[in-house]
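To keep things clear, I will list the structure first and then write my remarks on it.
Omission of a single protein chain aside, the complex is shown with its protein chains in their original locations.
Entry: subunit A
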Amino acid sequence: MHPAFSIILFTTLSGLGYGLAVVLGLGFLDPSLLSTKLAYLASLALIGIGLLSSLLHLGNPQRAWRALSQWRSSWLSREGVMAIATFVPLTLNATLVIFTDRYDAILGLIGVLGALVTVYCTSMIYASLRTVGSWHTRLTPLCFILISLAGGLLLAGAFAGGNALMVELLALAVILLALIAKMVWRNRATTLVPVSTPESATGLGFIGKVRLFERPHALDNYLTREMGFRVARKHAAKLWVVAFFFGAILPILTLLIAMAAGSGPTAQLVLVAGVVAHFLGVFVERWLFFAEAKHAVMNYY
């Protein structure tokens, strides 16, 4: 599948933002600190920028509001509805913390639920597609949610600057869980036997082996550009190592260093580096998520 830059940026940024919103909604950080207030703003900004960037790949973005109408059947519509609905508790939470230093548990938990459901809806857009075998599994929402939480915990740790050992320990655990889930996901994806073949796509398997003789047109078309992307597949093994190292190993190392350094600017700086590394790693992971995915229509090409 063609990895549209705006979609990768959207799932990475909003995933991180929702992960942070979950940590904040659970009240792990002290609402009276300036760093916590900044974390609330950062969470809203990440989600907002992510959602805006998701509009960029649309052919007619001025009609995007229509996407809120079909929540009965469409995961994309559900995602839009949930994203907007979740903004209400998240903004109220942020206002409460920023202006009154007060954390409200009920409002916080509503925000947590909204954030998790939104990330789940995003992942189900992909997981619900039977045409892309590597996405069509329950492991896809699991990976999206765990990666979002891992990023959120790491970012919350960076904002707290080593003053939240609980958050740092949870970050370590969830990064490891996300890594395991992603490894299982990728192992399944790379060993997957495709359900559809050129033989089933043409119905000519009863005669023999089917091979494309001539394309419909000499050059590319929308389908081959959108579903037949190949560039990153060539470097998939290298990029997977990059995602593995930046997304999980470096953040774990920075967490350990930060915990050893205790609280203070050193810990904060190290954790910020960890967040940057994690963001890069997840970005590459998302790139591969799209670029490595094989679509059933390519049985015709």
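Please note the rule applied: contacts are C-beta pairs under 8 Å (C-beta built on N, C-alpha and C of every residue); 3 or more make two chains touch, one makes a residue touch a chain; residues count from 1.
One rule holds in what follows: contacts and distances are computed from a predicted model.
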Chain left out of the displayed complex - its UniProt protein name, from "Energy-coupling factor transport system permease protein", "Short-chain dehydrogenase", "(Fe-S)-binding protein" or "histidine kinase": "(Fe-S)-binding protein"
Absent-chain contact - pick from A:Met166, A:Val195 or A:Ala260: A:Val195
Omitted-chain contact residue, chosen from A:Ser32, A:Thr91, A:Asn187 or A:Asn221: A:Asn221
Interface with the unshown chain - residue positions in subunit A: 1, 57-61, 63-64, 66-70, 72-77, 80, 125, 128-132, 195-196, 198, 200-204, 206-217, 219-223, 226-227, 295-297, 299-301
